[in-house]
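A single protein chain has been removed from this complex, and every other one stays in its place.
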Amino acid sequence: MKTRLKSFAGDLGSSLFSILIALAIGALIILAIGENPAEAYQALFKGALGSSQSFANTLSKMIPLAFTGLAVALGQRGGMLNIGAEGQLYAGAMATTLFALTFPGLPAIVMVPMCLITGFLAGMLAGAIPGYFKAKHNTSEVIVAIMLNYLITLFTSWLVNGPFKAPGSVSQTNPIPAGAMLTKIWGNSQLTTALFLLILFAAVQYLFLWKSAKGFQLRAVGGNRFASISAGIKADRMMILTMMLSGGIAAMAGSTEVMGKYGCFIDGFSPSFGFTGIAVAILGRNHPIGVLLTAFLFGVLDTGALRMGRVTNVSANIIVVVQSLVILLVSAPEIIKFFKRTKEG
Amino acid sequence: MDMMFQFVAMTLKLSIPLVLGAMCGTIAERGGIILLGVEGLMLIGAFSGVLGSYLTGNAYMGLLLSMAAGAVLGLLYAMFCLKLRAHQSVVGVGVNMFASGLTAVLLKVFWQREGMTDPVVSVKNVSVPGLKDIPVLRVLFHDQSPYLYLTFLIVLGVWFVFYRTKAGLRYRAIGEQPFAAQTSGINVNRYRYVAMAAAGMIAGIGGSFLSLSQNNLFVVDMVAGRGFMGLAANIFGGWSPLGSLGAGMIFAVAQSARFYLPDIHIPTQFVQMLPYALTLFILLFVGKKAKGPEALGQLVS
Partner (left out) sequence: MYAIDMRNITKRFPGVLANDQVNLQVEEKQIHCLLGENGCGKSTLMNILFGLHQPDGGELYIRERKTRISNPNDAYQLGIGMVHQHFMLVNQMTVLENIILGNECGSFLLDRKSSRQKVLALVTEFGFKLNLDDRVADLSVGMKQRVEIVKTLYRGADIIILDEPTAVLTPQEVSELFKILKQLQKEGRTIIFITHKLNETMELSNQVTVLRKGQKVATVNTKDTTPEELASLMVGRSVEHVVSERKQTDGEVVLKIEELMVNSKAVHPVNLALRAGEILGIAGVEGNGQQELEELLVGTMAVKNGKLFLSGQDITRLPVAKRKKLGIGYIPADRHKNAMISSFSVAENYLLGFEHDACYHHRGFVKRKQLKADAHRLIEEFTVKAAGIDHPIGTLSGGNQQKVILGREVSHNPVLVIAAQPIRGLDIGAIEYVHKTLLRLKAEGKAILLISAELSEIMNLSDRIAVFYEGEISAQFPNGAYNKEEIGLFMAGKKAGGEQA
């Protein structure tokens, strides 16, 4: 146990290192465009953590990122790269909205779980497709998922602009009944019980992957597919299961946004949660705790960037640059090794 | 008849970014590098184009800048994949995000606001004298962007290099069996670097079309998925130059049909879904040929 903690801490350390490097490069860019990095970053952190309300908003922003992060992390543990999280979260959001709109009379105690379950199932279905074709035909799950992302996003866009459009000019559905909404837990902020749901999912993911037999099999297939087959594990079934679970968890990002933040389905509501989730997962070393920490950090960056964009001349988009640098740095393990060596050498 | 003419003319216009995006993917992936970052490369090209035009007052300088920026980014992309042996799909996602963020930041720097730039000097459409009056074919020569001809040239050029030169034969071998190429004495990675620079340059051109020719300014995230559609076109066309041209055209038909559809009452989203659905169908249900170069993603030592 201690060894696992030690090596995990070491991994997190190199993740932290990547973040610092990315922030440093961001600072350089800020300098290059003639602004003051210290001022910019100060505005950022104040915007994210300066008051209890902004802290709560940061947490709220973290939730969808953490869900997609958990989804991608689970996929990676099973040896698959789930690039389809974006489509899966839209599928979940739409399924949740449609369910709530179709059965408005249900009491909250039934409505809320059912909405979530519907969303999860929609995500599972979306994830099953790339999973199946990868397992049985070795088709790249990445390309299939990208195509599906567009198909799902466009289809839900049609739904919200067509048959389910609310009167008015905005592309959104009618509001879902109050019984389907998640309760706010922090005064004026947007933070809801979705936070507890997130923590529950993270805990369950941890228990599943590291304490259960099926979870062990999933990780085994991700660790060495051939050895798993020789050990009697049905690898292709595991791969499909991995993508289905991953899809369902990603869908929760969408469902909780609908049920917690917007109260309806809004066309294009996701600012690339699905893709940022990949960075969160990789940076969080595909471990639920790492994912939560990283998602929180990204939440800080996203919330703070808004303020930074308002009070300084630096565009909030510098954060997107920093996040992308993080992705690039973590995608190439050689870089970190290089830096470690120059530090020691 | 006139509507048909307009329709074809519109299709040609809309096909340019798709074909160029597809060509970018064709070039990169025929050498074995998985390229998901077309979207980002095109976006950088779009911004560089506007920036160049803004700084010099000459739209063609913008085009040159977009080519240079694209080539540089292509080389960096290659470096991440080849030298640092990064996970190629993840690099693609990273490059897309990077381009999106960086262009938005630089936009604020140069134009002091967010969202979109001021209009700049753009590339005007042309009508080729003489040719513009030929029946039928005049659609190619009447009120089209010079980028259209550049696109055809690029497709022809790549086709020529791929199938008529030694370098092209070797490069295609690299994408199928890099070890065979290596034992034949070919420097695999050097070919890949050159190819990625070319691919980046072409993506840059495609992006600058959107900002300098189809429009005359840069809007945040203006590539709007056309890079990915180009990738899909590459797959749909079977990873070949002519295939990319054809697939790009077909996908453009779907896009331009939007404008003529209110009569048929098909929602625009379904038309937009068509390219992706077609590509998915090809990927999943058509045989092995649809899997692409055999050695996609493989690195040599």
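Think of it as A and B in the order they're written, each chain with its own count starting at 1.
In the analysis below, contacts are C-beta pairs under 8 Å (C-beta built on N, C-alpha and C of every residue); 3 or more make two chains touch, one makes a residue touch a chain.
Note that the structure is predicted; figures quoted are calculated from it, not measured.
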Contact with the hidden chain (one of B:181, B:202, B:217 or B:296): B:181
Listed residues A:21, A:49, A:108 or A:229, member touching the removed chain: A:229
Residue of B:146, B:168 or B:297 in touch with the missing chain, whole complex considered: B:168
Residues in subunit A touching the chain absent from view: 1-4, 211-214, 216-217, 219-220, 223-224, 226-234
For subunit B, residues in touch with the removed chain: 164-170, 172-173, 176-177, 179-186, 294
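Everything below uses one rule, namely that only the chains that are shown with their structure count from here on.
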Subunit B residues within the subunit A interface of the complex: 34, 36, 80, 83-87, 89-91, 93-98, 100-102, 104-109, 112, 114, 220, 225, 228, 231-232, 235, 267, 269-270, 272-273, 276-277, 279-280, 283-284, 291
Footprint of subunit B on subunit A - complex, ascending: 29, 33-34, 81, 83, 133, 137, 139, 142-144, 146-148, 150-151, 154-155, 157-158, 161-162, 272, 275-276, 278-279, 282, 309, 313-325, 327-328, 330-335
